[in-house]
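Only a single protein chain was left out; the remaining protein chains are all shown in position.
When the chains are written out, they are named A and B in that same order, and each has its own residue count from 1.
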Amino acid sequence: MSSVASTNKHVGQSKSRSRNPYRLMTENTLSGMARRKALMGYLFLFPTILGILVFTAGPVLFSFVLSLFRWNVFSPPEWIGFVSYQRMVTDSRALTGFWNSFIFVVFAVSLQVLLGLVLAMILQSHMATWLRYTYRTTFLLPMLMSGAATAIVLGYMLHKEFGAVNYYLGRIGIPPIPWLTQPTWAMVSVIMSYLWLSTGFAMILFIGGLTNISNEILDAADVDGARGLTRFWNITLPLVSPTLLFAAVTGVIGGLQVFNLPYIMTRGGPGDSTRTAVMVMYESAFKNMEIGYGSTIAVVLFLVILAVTAGQFGLSKRWVFYQ
Amino acid sequence: MQSTMMPTAPRRSSAAAAGDFLRYRLGMWLLLLVTTVFAIIVVAPFAWTVSTSMRTPMESFSVPPQWIVLNPDWSNYARVFEEIPFFRQILNSFVVTLAVVVGQLFTASLAGYAFARLEFPGRNLLFWLIMATMMIPLQATIIPVFVIISRMGLANTLWSLIIPALPTAFGTFLMRQYFLGVPKDFEEAAVIDGANQFSVFARVYLPLVTPALAVLAMLVFNGMWNDFFRPLIFINDPLLFTIPLGLNDLKGYMATGSISVVLAGVTMSLIPVVIVYIFGQRYLIEGIMMGGVKG
Partner (left out) sequence: MNTTNGQGLSRRDFLRWSGVTAAALAVAACAPASPAPQAGAGDAGAAAPAAATTVLRMQVDPEQEQPVVDMFRQNNPNVDFEFVSVTGIDHEEIAAKILTMVASGQALDLGYAATEATQLYAGQKLAAPIDEWVQRDAEELKEYFTDVHPSLIQAMMWEGSLYQLPIDFNAANMYYNTGVLQEAGVEAPKTDWTKDDFYNIAKATTKKDASGAAQTYGYAWTNRLWGGWMPWIFVNGSNLLQEEEASGGEWLWSGFYADDPAVQGRGGGWRWTAPKANDPANVEALDFLYQIYQEGITPAIELGGGDTLQGFFTTGKLAMTPAGGFWAGSLKNAGMANDSFDVQLMPKWKNQRHQFGTAGQWIFADGKNKEAAWDYMKFRISKDAMMANGMFNPVTLTTPTRRSMLTAERFADTGPANWQVFYATLDDHPDTAPIPAPPISNPMTALFVGYTSRAMNGELTPQAALDGMQKELEDLYARNPDMYTKAS
């Protein structure tokens, strides 16, 4: 993010340089350099920008526009202005969807980041190399499963009467838990499954971040008597904060858009207790054939993600420490 | 307790030191225990998947759950091949995934480099625009994308899965972070040598971020391999289905398919991913460790 200042600086410089009487010298003048750099910049970006314009930006604009219409695909779209937005504000199902997404993200992302950090720290401590390797491999394995397959498998294992989980819980005296049939438990199950699937990635990020903390700093801290919690709070955490930010940002963006796992596991049930905003959007568009309304929800979701991400970056100035 | 010349650890009595040591060992063991429990929880679903795939559906729900299968029944695996054109679909998945991986490595490294090391007007705005596109759920844009694909005449071909996936906001973001982590000295040395932008990119920076490329490659591989919704909408012909669609077919009409067969399919579809993972894991770890991720 610190690149903002440098961009402006250079643009300013080349502007003044262009009045330089020596501007006719091409190859190695700074202005020529800057111009060629700019051109290269656009060239390098070309495939990505083109692709995104065609396949993302365009469709997104289309969604924005569609949210002002009522369209069920079979008949022509009908202009209704912002009626869908008004409807959404009073639609308890849509509001529940956003609320559920919020709850899900708050718990899932914070736990994901926390667990990832804890696991990474555990793997940093002294242990046999083979053991460390085994643990690392194991924790990364769930990343390989698809959301759909995870939903199926864990759905079976969490079955109240015949699932493996309740069986083992029963062996230690815990009565069967209605994992997928009670609203609160259903959300817990979805969050747990998501954590199972995605914590490995967070762990890897933190392993990287932690490894980059030079041992000298840690040793110096030790010497100074800072140990354990103090050391963690005052040294480790700040040094790993850029990674924390990346993990949090990508975690939130991903968490707000997760679809396959909850959809296949609970279909949003029981009732609406695990129905996320994305699910409400999908069902409005494809099941209820209200494409306009679905687009409305998509637009609002997009704005929410944008706001949250911007907020995260804004706040990050306070707590993220760059070397 | 700052010492300047000779840092020494504070003195402690030997009893206290022994107590420390014991606590340390105990702490270590506790930590290992907890970690092992976690590890078991993580592996359990895999074990259950594999073991159930080797049993008949009738045995799948026996309680207590059996983890070790004494008489593996391989007929479920045979059934997978009978019900869906499995090999063909695996091939489709491979083709699409590999093409997208290579394509994204290409576009992401170019774009990430541009955002990290090239200056041009509107750089920040463009970056944020691209980041913003990460925030749109796929389902919201699927209809217009499908319309575009159909107009291009690519509906029901593997190209329809490849081309829209070539530009990547996430990949661009990732590569940009890694490129930012490369000290500028390298570039300046090359510039002094008279090299032009492209060779700076290709010969100086790119080799330095190969671990990042490995990271991106593995993440993209994983994502494309498991992509379900886009193939569902874009592809009509079962011979062109990718594996997630094929596995869905195994579930049968009104979910009457056998769970063991479904799990057999899931197990088999994991094999290529696991292989890639085992080979790539070293690069993945190296990549994360070398680049680290800076905000």
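Brief remarks follow.
Here is the rule we use: a residue touches a chain if its C-beta (ideal position, glycine included) is under 8 Å from a C-beta of that chain, and two chains touch if they have at least 3 such contacts.
Every value quoted in this text rests on a predicted model; they were computed, and no experiment measured them.
When the missing chain is restored to the complex, the residue among B:Met54, B:Met135, B:Leu158 or B:Leu219 that touches it is B:Leu158. Only one of the listed residues, B:Phe81, B:Trp128 or B:Phe198, touches the absent chain: B:Phe198.
Listed by residue number, the positions of chain B touching the unshown chain are 56-62, 88, 91-92, 95-96, 98-99, 102-103, 106, 142-143, 146-147, 150, 155-159, 162, 186, 189-190, 193-196, 198-199, 202-204, 232-233, 236-241, 248-259.
Even with one chain removed from view, chain A keeps its contact list with that chain: residues 72-75, 156, 159-162, 170, 176, 178, 180-183, 266-272, 283, 286-289, 291.
In this text, only the chains that are shown with their structure count from here on.
Per the touch definition, chain A reaches chain B in the complex via residues 1, 3-4, 6-7, 10-11, 34, 36-42, 44-45, 47-52, 54-60, 62-63, 119, 122, 125-127, 131, 134-150, 152-154, 156-157, 162, 164, 167, 196, 204-205, 207-209, 211-212, 220, 222-225, 241-243, 245-246, 250, 253, 256-257, 259-260, 278, 281-282, 285-286, 291, 294-295, 298, 301-302, 305-306, 309, 316, 320, 322. For chain B in complex with chain A, the residues that touch the partner chain are 1-3, 7-10, 28, 31-32, 35, 38-39, 41-46, 48-49, 52, 60-61, 63-65, 106-108, 110-111, 113-116, 118-121, 123-124, 126, 129-141, 143-145, 148, 163-164, 166-170, 172, 177, 180, 196-198, 201, 222, 225-226, 228-229, 244, 247-248, 259, 262-263, 266, 269-270, 273-274, 277, 281, 284-285, 287-295.
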